[in-house]
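What you see is the complex with one protein chain gone and the rest in place.
Letters A and B mark the chains in the order given here, with residues in each chain numbered from 1 onward.
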Amino acid sequence: MNPASLALPELTEAVFALGFVLLLLAPLALAGLALTNTGLGRSRSAAQALLGSLIVAAVAAIVFFVVGAAFTGSAGGASHIFHLAGKPWNWLGAAPWLLGGLSGAPPYGQLAFLFEFLAVAMAAMIPWGSGADRLRLAAGCAIAALLSAVFFPLLAHWVWAGGWLAQLGVNFSLGAGFLDPGGAATVHLLGGFSALVVVWTTGSRKGKFPKEGFSTAMPGHNAVYVLFGCLLALVGWLAWNAAGALLWLHAPLSALPVVVVNTLLSAAGALAATFAVTRIRFGKPDASLCANGWLAGLVASSACAAVVEPLPALFIGIIAGLLTPLLVEVLELAVSIDDPSGAISVHAVGGLWGLFAVGLFAPRPGQLLAQLVGIAALLGLILPLLYLLFWLLNRVVAFRADPDGERIGMDLHELGGGAYPEFVLHRDDSYR
Amino acid sequence: MNPASLALPELTEAVFALGFVLLLLAPLALAGLALTNTGLGRSRSAAQALLGSLIVAAVAAIVFFVVGAAFTGSAGGASHIFHLAGKPWNWLGAAPWLLGGLSGAPPYGQLAFLFEFLAVAMAAMIPWGSGADRLRLAAGCAIAALLSAVFFPLLAHWVWAGGWLAQLGVNFSLGAGFLDPGGAATVHLLGGFSALVVVWTTGSRKGKFPKEGFSTAMPGHNAVYVLFGCLLALVGWLAWNAAGALLWLHAPLSALPVVVVNTLLSAAGALAATFAVTRIRFGKPDASLCANGWLAGLVASSACAAVVEPLPALFIGIIAGLLTPLLVEVLELAVSIDDPSGAISVHAVGGLWGLFAVGLFAPRPGQLLAQLVGIAALLGLILPLLYLLFWLLNRVVAFRADPDGERIGMDLHELGGGAYPEFVLHRDDSYR
Partner (left out) sequence: MNPASLALPELTEAVFALGFVLLLLAPLALAGLALTNTGLGRSRSAAQALLGSLIVAAVAAIVFFVVGAAFTGSAGGASHIFHLAGKPWNWLGAAPWLLGGLSGAPPYGQLAFLFEFLAVAMAAMIPWGSGADRLRLAAGCAIAALLSAVFFPLLAHWVWAGGWLAQLGVNFSLGAGFLDPGGAATVHLLGGFSALVVVWTTGSRKGKFPKEGFSTAMPGHNAVYVLFGCLLALVGWLAWNAAGALLWLHAPLSALPVVVVNTLLSAAGALAATFAVTRIRFGKPDASLCANGWLAGLVASSACAAVVEPLPALFIGIIAGLLTPLLVEVLELAVSIDDPSGAISVHAVGGLWGLFAVGLFAPRPGQLLAQLVGIAALLGLILPLLYLLFWLLNRVVAFRADPDGERIGMDLHELGGGAYPEFVLHRDDSYR
């Protein structure tokens, strides 16, 4: 498939209509992820978890509308460029505020902004899931605002809107530039890194890592939500990756069915791999880890589905599915990271692997280097900046609920009522 | 954006295909609303609530097919017209029975009937939600049949099929005529008014308003259903409003992304406003009210998303989100209205506000008056007629379950079994 060229191909009515409707299907990925994350948390925080996903997405959308979209800019549009070592470095967009002139914008630009609305909402949901059961709603909103105003616009401009990562090919002959048509970097690495920083900053749930002995298993409270969310997420993801191929790679219509097959095979391969590996490792497959594996396959597909063939896509999924349970275990047991939704393994590691795999399997010379430059920029620039700004933010809006609030559950503490007022729940003694 | 003109623009294959597929996405709004309403009711009525949503939608669809579609008619098609004060008053459609000739109908007409199938099903679900925990299934079906045979065809003809409200512009120079591209009047005001009449006619749940003291809080039994339903509803609504813009305003493709952005911003703004106002008012944000606020933002967007710019859309959503918790409280505490799903505040008030806002923000002179005429027709003609016919219907098919049935729960009473037979539920003493 062809990478984005600078001259946009003509966008016919049919392709515009297709891109538009794919972007209306894609939010099912958000709905699915929100449900999965809610199921992976505790029953006493379920309403807060899901309301949080809604409000976090709402804040991200509003802030993106007000300031983020202007900084994101669009390919071929106005942008901030500095020159260094004889090369232009296009680092920030300069579009009109408040999406001014959207209805008169060129078709690609209109659809690009729609895509970015969804992308920033999903990026904001990811750290929210990792902070389950102790992150305050106000902190979730503040994090979403920061991601939507600063981090996502930077990354989206670099990768999708003609920024320096997109132009690594033109300026430094590195393949087709950094390729990330489905948002593995802009959405999932950003979200996954944010999740990591949130967990660092917020700390683990009380009782998760007792002073003595092993860490406490805190299984998700509803496996049906977890797994059904995965199914819905697949539906959204199929459309999401197809839309990405259309918008950022200008893939022809005839290339899209392969994108869908690749996405499906990546998820299927990942699930099968996690299923097998957890069965071998623990004697029985683990439902939560399988859900995480499935999602990691989808995340990896966001990088690669539009640029590889079906067999590599299946392979990439399988590797993602092998990495996920391993990473979850390492993070929990070796590094004492308490990530209820597994977002770090799913989104950060799945995304890193997918972006790297694009370099491995892409036919173009220099592509692997382009991918590594992009990954290095995320690790070297974005991650430290996230740490710094979240650390500052935590001084202003305390991330963590007070211990008493955590003990009674975030629902009662933050919303004044539980999610399941008529159901009898087991008394939970992990906090006493 | 341009309002509907009488000469239909050419409908290309791509636009027809887009309209078609948008209408297949739109039922997610019905699925989401049904789930939200179920979650807002009691656990002992959950199966009846959701089965009711299904059967009510089924009855609405069948009755619309058999008689409603003929009375609805289509723009430019045969209709009943009388003359008064020198003006034509087009008040009822006269299409073939049983959708005769649908496959040979002009493309706009085909899609219009699909839209109306969804619209009438949603209108019928709204009062069903307000009657939760006491309204009988047979009554729900009868109400759905009445709405589908009489009320919806009248309104849909007036607003969408070249009826007198649509022609207020042509005949009385009132802007572009009454504008309601997403069904704020035909679906949500109709449904919301029906909900009001159902609650009047049926009375409040036993124990809701004790003879002494305050009203009893009866929180929804599953906040996850409530909030996840909101997310799904958003997905459906984005498509729904885009389809409305396409079908009833003949908006060009390039106008549709703004419609989607507006819908999203209206919901996001409404959620943020309800979140903030309930936090200020009660100390903590309220999950159910936030869900209601989100939905009210969507309802308001049904009127305005296709006719305003993004910034007004955000503002309209914020106002809807401020009004909703206020109205819920006023209705419950001041007027002793027991509306478990909050349908009156969400659909009636959200719809009224959205229709009014179209007049405020539309650039065309006379538009505000056109909107006020439409609102007046709904308040002055439809609401009294609803009251009269529902009152009569209640004589034939008693709306309310007998007290014993209500006490044991509608599931056991009407279906012979509960929705959650394996879960231990709290004993509910509100009825003893």
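Here is the rule we go by: a contact is a pair of C-beta atoms (placed from the backbone, for glycine too) under 8 Å apart; a residue touches a chain by one contact, two chains touch by 3 or more.
Everything numeric here is computed off the predicted structure, so don't read it as measured data.
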Residue by residue, what part of chain B touches the chain that was omitted? 12-14, 16-17, 20-21, 23-25, 27-28, 30-31, 34-35, 38, 46-48, 50-51, 53-55, 57-59, 61-62, 65, 98-99, 102-104, 107, 110-111, 113-114, 117, 137, 222, 225, 411, 414-424
It is residues of chain A that touch the chain not shown, namely 12-15, 17-18, 21-22, 25, 42-44, 219, 221-224, 227-228, 230-232, 234-235, 238-239, 242, 253-258, 260-261, 264-265, 267-269, 271-272, 275, 282-287, 290, 294, 310-311, 314, 420, 423-426, 428
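Here is the rule we go by: only the chains that are shown with their structure count from here on.
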What is the Cα-based rotation angle between copies chain A and chain B, on a 0 to 180° scale and rounded to a multiple of 5? 120
Cα centroid separation, chain A vs chain B, in Å, comes to 34
